[in-house]
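What follows is a short report on a single structure.
Only one protein chain is missing from this complex, and each of the others stays in its spot.
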Amino acid sequence: MSDLTRVSLSLDQSLLDSLEQQVAKKGYENRSEFIRDLIRDHLARDQWLSGEEVLGTLTLIYNHHQRGVSEKLVEEQHHSGEHILASTHVHLSHEICAEMIMLRGSGSGIIKLTNALKQLRGVLHASLAMSTTGKDIS
Amino acid sequence: MSDLTRVSLSLDQSLLDSLEQQVAKKGYENRSEFIRDLIRDHLARDQWLSGEEVLGTLTLIYNHHQRGVSEKLVEEQHHSGEHILASTHVHLSHEICAEMIMLRGSGSGIIKLTNALKQLRGVLHASLAMSTTGKDIS
Amino acid sequence: MSDLTRVSLSLDQSLLDSLEQQVAKKGYENRSEFIRDLIRDHLARDQWLSGEEVLGTLTLIYNHHQRGVSEKLVEEQHHSGEHILASTHVHLSHEICAEMIMLRGSGSGIIKLTNALKQLRGVLHASLAMSTTGKDIS
Partner (left out) sequence: MSDLTRVSLSLDQSLLDSLEQQVAKKGYENRSEFIRDLIRDHLARDQWLSGEEVLGTLTLIYNHHQRGVSEKLVEEQHHSGEHILASTHVHLSHEICAEMIMLRGSGSGIIKLTNALKQLRGVLHASLAMSTTGKDIS
């Protein structure tokens, strides 16, 4: 976090009114914090599209009774060029496991790995949260 | 469009730098116009979630050789409480038609109609653009 | 629409039960129609990602009192290489217009045009419905 700067912008009074209502409705402390969040969301989405380094968290739901699924999951992750920052495993039931995997790399690489893991036999669901390393958005 | 007001906000210098890069990259005239678009996008999404009156455009792709599909499409639209503002029909091929339908109403009502039309026999695809009546965002 | 073929697939009994519940809940006539819709949705999304010819409907909300906005809208549409199939204009209020524009072309070209139109001064909102020409999905 660097030094705070003040910038000004022009808004129609009616748009400003709607903005103030949102700030209150969403429970934000003030208008600046609300607009900063809008800018950061935009920047994070742009990083995924423009090939910059991003952070993504992949959630897998799989049936560990399916023969070989754990080995294949590890293998695919190793073959991928994306950097795995952390991986946490949870037992949901006798059969079903949930795993969340935090990855750093290119957006396209992380999406490719998600698709590869999703189609492994035994994997029931794969979903991806698109986040950011925090670079250039703080 | 009402009177222009100036408001100021505080940003970290590094977030401001990233913002300026986006303004240039996306070809916006200035920073104010860029931030206004972020605010309007947020407000439009919020209107769909909070039950306010919204505008949506539904695109249907269907095979008009399927017996009765046109009649059923008209019938479903009439039964829906949403207000149809305009509807335009395009012949894509000997068999396939595209229709775009602009609706005004509640977000949930428009989504319900989309789902009802989608499952008619002969309808191949239905997609919805979530927009706004412009109220409170200009 | 070509000849109907019968194909079979294997499902766990519990997944089949959940499927049957969805078919009933969503009001589909039968299981085949439900699965066909899932396949078509997948194919339409894939066409947008893989550069095939697609159909998209762009909805613009704009303030026509903003000087020159109509001319710029027409100009941008002419400069774009995408083929405009139809365009319908609706007057929402004294100031606000809604326009829906059906386009045929590449997914990336249609997205690029959407972004260009969105940032014109006077344009309050732009949203895109991603659809298909019906080719290969009927």
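When the chains are written out, they are named A, B and C in that same order, and each has its own residue count from 1.
FYI, contacts are C-beta pairs under 8 Å (C-beta built on N, C-alpha and C of every residue); 3 or more make two chains touch, one makes a residue touch a chain.
A quick note: this is a predicted structure, and the numbers were derived from the prediction, not measured.
Participant: For the chain that's been dropped from view, list the shown partners it touches.
Facilitator: Those shown chains that the absent chain touches are A, C.
Participant: By the contact criterion defined above, which parts of subunit C meet the unshown chain? Give residue numbers in ascending order.
Facilitator: 1-19, 22, 31-32, 35-36, 38-40, 42-43, 46, 136-138
Participant: What residue numbers in subunit A mark contact with the hidden partner chain?
Facilitator: Here the touching residues of subunit A are 1, 26-29, 33-34, 37, 40-41, 44, 55, 57-59, 61, 63, 65-66, 85-86, 88, 90, 92-93, 95-96, 98, 100, 102, 115-116, 118-119, 121, 124-125, 127-134, 137-138.
In this text, only the chains that are shown with their structure count from here on.
Participant: May I ask you to sort the chain touch graph into line, ring, star, complete or other?
Facilitator: It is a line, because the chains touch in a row without closing up.
Participant: Copies subunit A, subunit B: same or different interface, half of numbers shared as the threshold?
Facilitator: Shared-number fraction above one half, so same.
Participant: Taking each chain's centre as the mean of its CA atoms, which one is most distant from subunit B?
Facilitator: In terms of C-alpha centroids, the chain at the greatest distance from subunit B is A.
Participant: Compute the distance, rounded to whole Å, between the mean C-alpha positions of subunit B and subunit C.
Facilitator: For subunit B versus subunit C, the centre distance works out to 10 Å.
Participant: By the touch rule stated above, which residues of subunit B touch at least two different other chains?
Facilitator: Those would be 1, 40, 137-138.
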